[in-house]
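The complex is shown incomplete by one protein chain, all other protein chains being positioned as in the whole.
Right, chain A next:
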Amino acid sequence: MGTSRFPEAMARLEFYVQSVLDYTSRYNYSTSLYYAPTNLIGEYEKYPTYGDFPEAYCLRTYGKWWKNSESYQPNYRPQDYDLLGAEDYVTVQFEHALIPKDICVYEIYNPGAVVRIWAKLLYQTERPWALLWEGQPEKFPHNSRKFHPKIKQINYLTDTIRLEFNQTHLEYHYAVEAILLGGYVPTTGLQTSVMSMGLLNLLTEPVTSKNQCIDNVSITIEDLGTDFFSSLPNEVILHIFQYLDLKSLSRCARVNKRWNQISADALLYQNINLKPYWYLVNCDTLRYFLERCKTLKKLDLSWCGSDDVDGFGNLVVSLLEANFSTLTHLSLGNCKFVDTEVVVRLIFCSELVDLRLRNLSWRDMALWFSSSWHKINKLTALDLTSSDIDDNQLILLLKANPHLKILIIDLCEKLQKLDQVVQVLVDCNKQISTWSSWKTLSLTAEGVRRFANCPNIKELDLGWCLINKDPGNCLHFIAEGCPQLKRLILSEWRGLNDALIMPVIMSCKELTQLDLLGNKNITSDTFKKALLLLPKLRLLDISYCDSVQQEEVNAWRQQYPHITIQNYII
């Protein structure tokens, strides 16, 4: 066939990543290089060495531990879920567009998280994303891996690749060092124009006569004689439809007039989760929902609208405006379209209870707050990971929302007075149960001590908050004031020692997760006590705690098989 010979006539090229366009997860600050997505750029250095090196891109979460957390965002529409359970993605760009033939992912720590590989096609504006590969997550402990799946052969040019990860089955953090894209580029002007017009696909993908197949099916239905379903009352059909996912629902809409009418009922579109369909969502999709959503309650648009489509943001604004009075849950993680227009509308969603704004590229929180921010006053959960919110804005939000239970401000680099924020929290938000301020800079021992006045607190993520500060006896107060504590993350509190951590081990009997990564001065005696004295403990992270011997840990693992003990040293 001429089509199969055609690519060989073009030049074969291979590229490593030139730039990172987007990502959902990071371990470190945006300004920092260690463990950062930027480490994907260029050739690999460490591979095939296996290990937790700062020169690789490391995902923040692993295993079931984050999914089990109370702060984990529940699926707004459980019938629409991702079969492969993608948790995170990273989008990378290469120097040259080519027809992809090979993709190699160099995984150097706990390999196996890649579940999908997408290519963004050049010259395809309608639906630019093509799936090159998908498969179940795997597990290859203790060895690095060059992941080189057999990808679907497409005849389009691409210079942008997206990897989706599911790391929930992995034992510890997942790290990728480099991505290689190999393929062909047109060498002549003729080849280029053939590619850009997509003419090659006319040769390789003859249009299958779909209509025929459908006709066959309809004949078999008629053969059955009676259609019991049509004798059901509308209410019952509506009820049955409520269990359908969005794809099946839109297929039902095409069956006949009656089904079409019922499937357009606003009741079916109260909770919408478009995250599993991010690659399909465009302006038409939003118009479709704009027609049907009249009493929208929960909306998850995470990962959607990343392709700079004109008018996408405006349609989201319309969707929000049509449902101001009913919307309670909203999630806009990694939404590139979020701009001032969208955010200003958020203020009018006065019923909002759960607001998730992770990794927004939009960087002008001040504008939101300058207007009437206080109209939002029913929040119980707020996720502002990686946002540029500042202390005063956060304090205003805390004061306006007395029922707040979950607050996530991981990696918010503009927060300079967190001690004051905690004081406001203690005064105004009595019900707070989850506080997560991973990798924020300004908290001190004094601020941590104030959490002792939050008796309902269950999860406290203070990882890297006191890297080089003296923790004093703040944990003594925490131990006394927070008896319900289930999850405590104290990564890299380098000033901590045995005496300072002991009160927590003695008093917080509800603890299930204790993260003491990088606490060099805590000795193995204390870890032994933690294992012995904390009856509900399931996860103990003592990586980079130099005082522990590997043999000792192995013995503990045998003695306490129900407890996962993480002990990794570079």
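In the analysis below, a residue touches a chain if its C-beta (ideal position, glycine included) is under 8 Å from a C-beta of that chain, and two chains touch if they have at least 3 such contacts; residues count from 1.
The working rule: contacts and distances are computed from a predicted model.
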| One chain of this complex is not shown here; going by its UniProt record, which of these names is it: "NEDD8-conjugating enzyme UBC12", "Elongin-C", "Protein phosphatase" or "NADH-ubiquinone oxidoreductase chain 4L"? | "Protein phosphatase"
| In the complete assembly, which of A:110, A:191, A:507 or A:543 touches the absent chain? | A:543
| query | Which residue, A:29, A:288 or A:560, contacts the hidden chain when the whole complex is considered? | reply | A:29
| said: Can you say which of A:146, A:169 or A:494 touches the chain missing from this structure? | reply: A:494
| task | May I ask you to list the residues on chain A that touch the chain which is not drawn? | result | 28-29, 32-35, 38, 41-42, 52, 54-55, 464, 467-470, 492, 494-495, 517-518, 520, 543-544, 569-570
